[in-house]
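All protein chains but one are shown in place.
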Amino acid sequence: MKNLLLYIRSFFYFLPNILEALFSKPETIAYPAVTHKPPAGYRGSVRIIAENCIGCGLCVRDCPSAALKLEKDSKQSFRLIHYRDRCTSCGQCELSCKFNSIYLDNTYEEAFSKRKAFIEVLVNKTENK
Amino acid sequence: MNLFNIFIRIFIFPGFLFMLILALFLHWLDRKLIARFQGRVGPPWYQPLADLVKLFAKEDILPSGTNQYFAAILPLISFASVLTASFYLPIAIQSAPSFQGDFIVLMFLLSMPSLMYFLAGWVTQGVYSIIGGNRSLLQYFSYEVLFLLAMSGTAIASGSWALTDIRLTQIKESPFIFPQIIGFFLSLAGLIGKLKREPFDIPKAKSEVIAGALTEFSGKKLALWYLTIQLQTVVGLSFLIHCFFSGLWQMNTIIGFFIFLLFLIILQCALSAISAIYARLRIDQLIHLNWHIFIPLTLLHNIYILLK
Amino acid sequence: MNTEKAAIELRDVLNLDKSTTKQIPFNEVEISIPKQQLLLAVNTILKSGIWHLSAITCQQLEDDFILLYHFWKSGGLTLQIRLDEKKPQVDSICPLIPGAEYYEREAREMFGIEFLGLPNPVPLLLPDDWQGGYPMRKKEQPSYDKTEGDDLLEKGKSS
Partner (left out) sequence: MSKITVPIGPQHPLLKEPLSFLVSLEGEKVTDSVLRLGYVHRGIEKLAEQRTYIQNIYLIERICGICSHIHSTTYCQSVEALLKLKVPKRGLYIRMLLCELERIHSHLLWLGVLAKNIGLNTLFMYAWRDREIVLNIMEEISGGRVSHSVNVIGGVQVNLNESHLSLLQQNLQKLNTRVKEILRSIENDRSFQARTQKIGHLSLEDIKRYCVVGPVARASGLDIDIRRDAPYAAYDELNFEVPVMTEGDVWARSILRVLETLQAIRLCVQIINNLPDGPVSIPAPRRVPAGEVVSRAEAPRGEVFYYVRSDGSQNPARLKVRTPTLTTLITLPGQLKNMQLADVSAIIAGVDLCIACGDR
């Protein structure tokens, strides 16, 4: 019998919680319609300032998931290739780069249908003489 | 009543179509309320209909070796029995066919789906379905009995087994909700046990036995099962309202009909609140709660009515 | 620190000289003991009130195996055992500390070390039908399908 009274007591104990939740705004958002704005410091996808890059490869050496590749023909002409599908947005390239040319912005919605679309040539410097 | 009137009575107004719409509406209300209790947005109004349409379109497969006909008949029988039960309930029309003893017929028709649920588990022979079926059998014997005993309190008070007599005595004296408040709550608990709703939904516990006896069903059969459960809620609740509240409004009037709908919605909110608050009880706690607390209370309550 | 005291006491029981003990960071005392005296050493440690075995590390140094038994009681005590590569065998300490069963099973399937008396010598992490040898041994190189940009991993390693 005590058991039943305890059940009834916990009913009236919990009732104010659910009523308060009932009349307050719901916490969830309908995602595709309403998007969640990430904070400024959010580490999203890799971007680059091509002028500062001198092709030293510091970022390529430290990337944990081999998402960066440097094809260097000579001192002036080289290409920095970024494999977006392998990148885990850890921010180590931004840390290792001494010329602050590579950085992470806070975009996170990125989907492509073909695998090729994930590969992006960040820097493409050719012999301009 | 001429043929056309009967056709309307059975298929359109208080019959098939109206019950379906009411069932879908109450099911949506239930899911929306629980969602809002939990701080979620909740489904749009057409969600239950969309689920059914999707299920009807889905492929209907069964494990190899199950008896195809048996598995097809079970959802049909339970769906038909709940629908015929809805014809005996005078929701807004005075002249519902009523005879001495239709209280028992209604009780039997409402308990058919639970039996079919157990057989469905036995037919499909899945590991989870057998365990789900066994559990629903245990629950069938305890909570159907509770529902029958608690509701028969009103029949005893009105001295006859006919629904219209129950209603007439309530109009003469006072609605049974006031003298038999305990009987009302016990029959509500019995209804929750019968519908296998939240605190007593161990037979279809998502975390242990996936979907219990319905694990192997899909497509049209599963849609029928879900429709049966939703219809059973509506018929059960209107049965409860008829036996405990029917003196509060005059039949066959528009206002009476809307008051009836209002009571239906209030009771559905109560069911949703109960299912939002309690955790799922184990099968032995369920049986213990029923046979050690609810049944003795109901018997005492009925004896008290008899002596009064 | 009672792990210090336990280490000294252990050395007396096994009459080892001072050179076998070594201090490594985060106040850990490491004693290397011969293979035969393992059960005796674990018994004395248990008797001196240290029951918590944190882990059993197994590794390959030059060409023989090293087993490290890490005990802990608000300070670390590690037993080091050296096994030769041909027939790495040691007796299991599961009868004394049932908690060591998973660590011994993992060392067995990853390095191929035989633990005599291991309750159920079933692989812990690798699938039952694994024929890929002992993956954690030095000469075993992980084989995974090459995807574009994979050669960078090797380059990352060598530079």
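Chains here go by letter, A, B and C, matching the order in which they are written, and residues are numbered from 1 within each.
Throughout what follows, a residue touches a chain if its C-beta (ideal position, glycine included) is under 8 Å from a C-beta of that chain, and two chains touch if they have at least 3 such contacts.
Bear in mind that the values here come from a model prediction, so they are computed numbers and not experimental data.
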The chain left out of view makes contact with A, B, C
Answer key for C:Val13, C:Leu39 or C:Leu124 versus the chain not shown reads C:Leu124
Given C:Ile8, C:Ile24 or C:Leu40, the residue that touches the chain left out of view is C:Ile24
It is residues of chain C that touch the chain not shown, namely 24-28, 51-55, 57, 59, 68, 70, 72, 74-76, 78, 97-103, 123-127, 135-136, 142, 153, 156-157
Residue list for chain B contacting the dropped chain reads 34, 37-40, 127-128, 130-131, 198-199, 201-202, 205-210, 276-285
Chain A residues touching the chain left out here are 3, 6-7, 9-10, 13-14, 17-18, 21, 27, 38-39, 41-43, 61-65, 88-92, 95-96, 104, 106
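Methods note: only the chains that are shown with their structure count from here on.
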Between chain A and chain B, the Cα-mean centres are separated in Å by 50
Cα centre of chain B to Cα centre of chain C, whole Å, reads 62
Note: chain C residues in touch with at least two other chains are none
Note: chain B residues in touch with at least two other chains are none
Listed in rising order, the residues of chain A that touch chain B in the complex are 1, 3-4, 7, 10-11, 14-15, 18, 21-22, 24, 26-30
Contacts from chain B onto chain A in the complex sit at residues 33, 35-42, 273-274, 276-278, 289, 293
